[in-house]
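A single protein chain has been omitted; all remaining protein chains appear in their positions.
In this document, chain identifiers A, B, C, D and E correspond to the written order of the chains, with residue numbering beginning at 1 in each.
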């Protein structure tokens, strides 16, 4: 019934390749079905001006898409001279999600930038980016511990994300592009392994949805992210 | 207990002044407590390229803040040469919210741009903008009906928005700036008079929140927007 | 004979609302007929690099227009990514006019930025901006005196501005939009209460004008600004 | 008494080299003392959208300064990515001045862009640009007549410009950089050979100036431009 | 003696993965040692304005580098708002190289954009991009033939590129980053399988080099590209 033939509560095939990028302190190539995002975490000593002297660190994210990650070629944002509103919205979301599980006091005055670049897009790129970014961030902190820059990994939670939607009245998990284009509503959930909600962004694409439907999507998201937490831990050897 | 002294489920004082702007086809100055946003709806015959020949109309929004709408002066975006990610995120949200209750087929190939400019900011500007923009949009459509450009007002719902948050563990309605700065979590709800959810954007500012807390915030939002729907109708003489 | 029905030497109805903006150290909403400009003066400790160590202060201005301040909607400069030549020309004029009556040595190393944002445009916005900006600037300095940041208000003059023009061969005072569009020539005069000329900008729109005509326009401007000086003083309670 | 040793009513040495640029339809290198501006007039068939179908032509100007035209090197505007407010103000002034003496109906739907590029700056560059631009524009129209594109030169006046100022209380003509930096007030006058005023822009640099002083500056400007009109005609062989 | 331990005339290990990108009409992931570049060729019906009506096609290229492709993170060009001079220089080179072996008349009025995005950088990225881009372009044309859009592949040559340099006085082939940083001179050669030179760009990094040295570098390049032509053909199954 779904274009993908998946059950309503079935994730796409997930693959996490930690350490994919050769130069970054932490990295992870995440694949969810056809969607593929390269996440790299870069450690830098400099810190934004508003944090100087506070003893706190900074975690931020940037997001991009290769011009031909999509079915038809999109403009290169660097050539157009600015990032789209969509790009900025996504990278702000990724950054907030990562900061929500980071103990920035324990981190000290350093910064980590996680770059999430979409190599192939087939729906759910922002959620895949968050799930992969967690692994890259973890590895970057682990690198800092190995280098004696940090005493321990300053993470206070584990975060992953998945999109859910109403497809022909049925709540379904992990929309791909075909499903997303035809969904009545979709919602992105950023959840923690401890069961908390970090971000929820629900949008009615066709008609407004109900509280009950929102709850049904949230249940699917909890089920989906529980599998993603397992995949993250497996990738990290935990 | 709230800095504002309000009850947890108490909205700020709301005022809607329809027809505030002299030149616009529809306009509304909305004040929620100290927050003040001028919403103007401009009707134009031209339509974005991707809609030409489809018979559908377009509704979009732009958002801005006067440099000294805030406690300390912010940079003027026009002088800096670009709109911030926050600005773009907000104007995309307003546009989606308005399109969700517009019958764009009935509207025909015309476009309406709703400008939401914050004259004074004290928290909740994006929600106030949506609530005021609905009134401006309604009036612009009414103007088109009066001019015989449209046969009837092509709206299929009524939309309003309010922010809720967890303040010292208590769910509270309609955060002002002081409350927002200190909230554990906050969520913006865009709801329809028919009880549907158009947009929900919840963010954990300090610690992740629970499903029960999300539900409690949603109940507050329903109560708050029911008052806003009344205020909109009163302003429109309905 | 004038589209407005006013006598040649008659100003539009003028209203000055001091303290209109809640957060600014000084502010004034000025209305001249339909034209309405919100002027806010923001005090900041930082100073442009070229003044550091000189003991002198800085007064500058920025100008903007809400997209639908005009009869038909104009592009938002922040969205277009740059301020127009007209905008820059106007804000440079306002800044120079304010600096001309400020004792920047007495002011010390602080800066005041006066934002002039046009809420409704019907001709004469730059002149209204200057007249209103004087009140906002005065109030900001008064605020500094009340806070013991300054010993006395460092103003050495009082400034106001008005546009005059040749309309069907007759010199007329304070052009509105309809008159301005059809004027043969127009000139903006920035004058002081002491009778001095701070700025004069005259432009032939159709045919060159004569020295005698320039003098006639200047006389009208003197008469017009003398009323504006009274209105400023009344608004300031002087 | 003037730093330049000139009499108060003495112009700098003026030189106009018509046809200086090899490719342009009209051009003139103007030198006033040390200030040197290359003016080229380019004829193009395309016309701005707002003029299509009106039968009217367009005359516009652009202004620039070589980075080392000045005593110390200035940023290259192309490298900085935008034209300064000063540059835009000047090029708008030049364009208005040229349109004031052009019969745009007789010109027909074509456009002429006059580029004024300052090779060496020593004060008065905008005025020199206008005086030189007139010659370049005349020659471009003459070229159109020679090519049978136009029946006659569609100019209805002759325009030139000069700056005057108050230097140690004395009105002086044609300020150079040293004088301009130290003037109490300065004014740029764009005048026609028929005795009309096209533009006047007076600015008090130190203290406001009086009506009598403005008149004295205007008399100097008339005397100065009468010499410039002669130089233009000599250069054009008229 | 080389940091890489390679012989002076030894290429890095080369790998070409045709069809790597899922959506593009043609693609190739090229790896030369650690350097890795993803090349995608996108076929589009639209053509630059200057070619409309000429019957000729267009081949162009864009180049980018993921922010953490390098040893330390570089700014994201999309976030900075412009492409660097280096980026533009490289993408112009790739485009010229591809056009040099394309029969644009046979291609007809369509365009192909080849995006070359560096996933990992270790020297020689522009040369790897050209070598990989040829394969992507070939596959895109093959796709057009399969779709009956073209009768035959409109390529009139085969192109590949390699950098050579003088390292401690010795001419060496295919510089990696460590060698490049320390080379006295380096030259990029874009050569055809038929033995022709399409582009040569030689630069003295320390001291000028001699004609004999340039010749020696060219001989190495010929030897290196002959291996690359073989690798391209193998990847294409030719």
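The rule is simple: contacts are C-beta pairs under 8 Å (C-beta built on N, C-alpha and C of every residue); 3 or more make two chains touch, one makes a residue touch a chain.
Note that this is a predicted model, so its numbers are computed, not measured.
A.B. asks: If I consider the whole complex, including the chain that's not displayed, which of D:9, D:62, D:180 or D:211 touches that chain?
C.D. replies: Checking the options D:9, D:62, D:180 or D:211, the one contacting the hidden chain is D:62.
A.B. asks: Among E:5, E:195 or E:237, single out the residue that touches the unshown chain.
C.D. replies: Among E:5, E:195 or E:237, only E:195 touches the chain that is not shown.
A.B. asks: Name, in rising order, the residues on chain E that touch the hidden chain in the full complex.
C.D. replies: Against the left-out chain, chain E lists 82, 85-86, 88-89, 91-92, 96, 100, 157, 187, 191-192, 194-204, 207-211, 214-215, 218.
A.B. asks: Extract the touching residues of chain D with respect to the undisplayed chain.
C.D. replies: The list for chain D reads 21-24, 27, 34, 38, 40, 42, 44, 62, 64, 66-73, 76-79, 81-83, 87, 113, 115, 117, 119-120.
In this section, only the chains that are shown with their structure count from here on.
A.B. asks: Just the number, please: Cα centre separation of chain C and chain D in whole Å.
C.D. replies: The computed centroid separation for chain C versus chain D comes out at 28 Å.
A.B. asks: Indicate the whole-number Å distance between the mean C-alpha point of chain D and the mean C-alpha point of chain E.
C.D. replies: From the centre of chain D to the centre of chain E is 50 Å.
A.B. asks: Which residues does chain C have that touch at least 2 chains other than itself?
C.D. replies: Residue numbers touching two or more other chains: 81-82.
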